[in-house]
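With one protein chain held back, the other chains of the complex are shown just where they sit.
As written, the chain order gives the labels A and B, with residue 1 at the start of each chain.
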Amino acid sequence: MRRVAVIGVGCSKFGELWDMNFRDIVISAGIEALEDAGLEGKEIEAMYIGNMSGGRYLAQEHVAALIADYAGLAELHIPATRVEAGDASGGLALRMAYMAVASGVHDVVIAAGAEKVTDVGAETAMDILSSAADREWEVFCGANLPALFAMMARMHMDRFGTTEEDLARVSVKNHRNAVNNPKAQFRREISLEVALNSPYVAEPLRLFDCAPISDGAAVVILASEEVAREYTDTPVYISACCQASDYLALHSRRDVTTMDAVVHASRQAYKHAGIEPKDVDVAEVHDSFTIAEIIAYEDLGFTEKGKGAELIREGVTELNGEIPVNPSGGLKACGHAIGATGIRQAVEIVLQLRGDAGKRQVDAEKGLALNIGGTGATAVVTIFER
Amino acid sequence: MLPRFWRKIRYRYNLVGTYCENCRTYYYPPRNLCPKCRRKSKIKEVQLSGKGKVISYSIVHDAPENFKMMKPYVVALIQLDEGPIITSQLVCKPEEVRVGMRVRAVFRKYGEEGESGIIYYGTKFVPDS
Partner (left out) sequence: MVGIVSYGTYVPKYRIRVEEIARIWGDNAETIKNGLGILQKSVPDLDEDTATIAVEAAREAVRRAKIDPKRIGAVYVGSESHPYAVKPTATIVGEALGIGNEYFAADLEFACKAGTAGMQMCMGLVKAGMIEYGLAIGADTSQSRPGDALEYSAGAGGAALLIGRDGVIAEVEGTYSFTSDTPDFWRREGQPYPSHGGRFTGVPAYFRHITSAANGLMEKLGLKPSDFSYAVFHQPNGKFPVRVAKMLGFGMEQIKPGLVVSHIGNTYSGSSLIGLCAVLDEAKPGDRILLVSFGSGAGSDAFSLIVTDEIENFDRTPRVWDKVMEGEHIDYGLYVKLRRKIRFG
């Protein structure tokens, strides 16, 4: 296996991009990544796209060829592949690109993620996202994604004493971080009071516990170590990119308060990278709902099962804490562009490790990104180092 | 969605699950293969008792389109006495529901494909005194 480096990153604005269509959004991120890498375009040998549901958000399938086409690569005839795992689609694209380079099949590969959601109404957008859960035996019953995460939260509270205030703290932290992220959807601080007084979406989760569903795209360009040296003196390396799956429906899992896919993917990733959880200096985790971030702390091994809330209470995961989590603002405040999220997380970690994260810069040598699909039936954990 | 609903009517109207005779485990929703024994699975269909208890729940306020009229409604993870945990709606007042509460299965309407479409019936739960 060859060592894989990230030589360029790009990200569109996240949010309600009324004046941009799917193609506009992807291309804005792609151009940024090419400029960042100093590539002309013809160097690209393959492309993987994470996109959850072009079919239902846009009635447009075959989006890999579409993106290659509008990226100006049509006449290069490169293989362009779309991959899907709900809102872990971006993480999957990253892993496919990583494997393509690590295996020696390709030298320069694009991993992209993109979703355009605002062409359908908010309710339809949530219904489509909810199809990352089990349509026939969960969503059919009225248990959409917020309700399913709410049931995880309820059990976590019952069992471990996590409170609604702990959940709100995650939201407050991520909003504060997003203020310094020019790409973020919500760039304003919120108080704990505001979060705790927002209406319930699915008890015990309130409006401020739920990430928005956003338009957005992100692109990273991967290259073999040898090729990377031609383009950059400061490559960031991917030291592991591991993926795991679990029962699709929450009700079938071993434990409702644990995402076993996260446990498995992260343990493999640590082993592969030769590090331990405590070695992680910065992390982007999948806070589609605030409870998911608290559970991620536990399942990634940042703390023991049941003690996730302590980390947020004690400020451990704040920007100036021991392990800053979601310096970008996370899904909650930067925005959740479904298939783009896994790549957007990678972009943030790369910027942090390169020292290019501006006012939200933390001191870090090793970073981790966790992207999950639905309630955690797919997890992708990627470890980066400079 | 019509054939898709019709196909599993038998399992929705009644809690017909599956049982693996090899490892003596019950499953609902039904499975073609036992995830514990895989190819060695000896799966047969069984009628489950419909009795169980709430292990977690949520009161949904921001309801999906099909459930707008029902809001606020209660969804729950219910552990059946035979073992499997299922996702279902609980017919009770939001303030009534508690973790650990005993419940039993009833036959109710889940929704419809608009006013002119088919009606989805299925199993919900009510508090069991």
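Worth pointing out:
The criterion applied here is as follows: a contact is a pair of C-beta atoms (placed from the backbone, for glycine too) under 8 Å apart; a residue touches a chain by one contact, two chains touch by 3 or more.
If you're wondering where the values come from, they're calculated on a predicted model, not measured in any experiment.
By the touch rule given at the top, the unshown chain touches B in the complete complex. The missing chain lies against chain B, touching residues 9-10, 13-14, 47, 68-70, 89, 91, 106-110, 119, 121, 124.
One rule holds for everything that comes next: only the chains that are shown with their structure count from here on.
Separating the CA-averaged centres of chain A and chain B is a span of 31 Å.
Within the complex, the chain A residues that touch chain B are 123-124, 126-127, 130, 136-144, 146-148, 150-152, 154-155, 158, 199-205, 247, 249-252, 256. Looking at the complex, you find that chain B touches chain A at residues 4, 8, 29, 35, 55-67, 70, 73, 75-77, 84-89, 94, 99, 110, 120, 122.
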